[in-house]
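For this view, one protein chain was removed and the others were kept in their places.
And now, chain A:
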Amino acid sequence: MSARRIFAQPARYGAIAPYLWMVLFFLVPFGFVLKISLSQTAIAQPPYLPVFDFSEGWTAIKAAFAQLSADNFRLLISDSLYISSYLRSLAVAITSTLILLLIGYPIAYGMARLPQRWQAIAMMLVIVPFWTSFLIRIYAWINILQHDGLLNKILLALHLVSSPVVWLSTDTAMYLGIVYSYLPFMILPLYATLSKMDPSLLEAAADLGSSPRQAFWLVTFPLSLPGVGAGALLCFIPIVGEFVIPDLLAGSGSMMIGQTLWLEFFTNKDWPVAAAAAVALLVLLVPPLLLYDRLQRRTLEGGR
């Protein structure tokens, strides 16, 4: 038996603890979400029915099972509040991802063309905001965007507007907040693919008569598509379920699904409907999640 094989065995045993942890605190909870999404709201503690009590024997459990129903899901597809918040979530996520690509790509491209020493610094500068609190960064924008905030002051001083513009509680502010928060997630995977690209490919394209613009669209861009995909998924998936940014920056007119779920749970105390909304959100996210899992595995494990 090779040393490699002998090493593998304790490495696997070591993974038992994190494995069990993730099963208990990541996988099992989804079972509860599913079960409660099929329950009914009740004025009780916990606020749903039926409650499974395994000490009461089989017949009680069977009776509890019989009480489960898909009513909450029927509500989700019949009530326009839920449908419109799903559609809004999708629209916001798609629009934001496109804006992020448009802004992130030139930045990542610029980074990849910097001299080697500067690249490390630029990368650091992009990562640092990712470490700084996300809530703080949204709050920083509220400072700037408020009625007598810096942005309105500058616009007034430059005589670009005659009276203060309402920025807060608008979709513009929300998109600004989303793009600001997720920009590092877009730049980093793009930069990772762009910086690995062999410069001799561009030289070959130039030797064969391409202009730099043609070379970009015929060589660089197609080769950077894996990075585009990774960055887009890394932004799209969490944005669909985003809660804090639309809650603080967008108006109260229409809600994203994360806000609807929050409202049902914390304000209306309707746990079963909140759970059903979570299940539906998860179903919506399964295809992009699977795609992301495949990409992640390919980059981290080298296609093993």
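In this text, a residue touches a chain if its C-beta (ideal position, glycine included) is under 8 Å from a C-beta of that chain, and two chains touch if they have at least 3 such contacts; residues count from 1.
Assume contacts and distances are computed from a predicted model.
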item	value
Name under which UniProt lists the unshown chain, selected from "Pyruvate dehydrogenase", "ABC transporter permease", "Hydrogenase" or "Aspartyl/glutamyl-tRNA(Asn/Gln) amidotransferase subunit C"	"ABC transporter permease"
Candidates A:Ile77, A:Leu98, A:Leu135 or A:Val161 - the one touching the absent chain	A:Leu135
Candidates A:Leu68, A:Leu87, A:Leu101 or A:Leu114 - the one touching the absent chain	A:Leu114
Missing-partner contacts on chain A, residue numbers	2-12, 14-15, 17-19, 21-23, 25-30, 32-33, 36, 46, 103, 106-107, 109-111, 113-114, 122, 124-126, 128-129, 131-144, 146, 148-150, 153, 180, 183-184, 187, 199, 202-203, 206-207, 212, 215, 233-234, 237-238, 240-244, 247-248, 258, 261-262, 265-266, 271, 274-275, 278, 281-282, 285, 289, 292-293, 296-297, 300-302
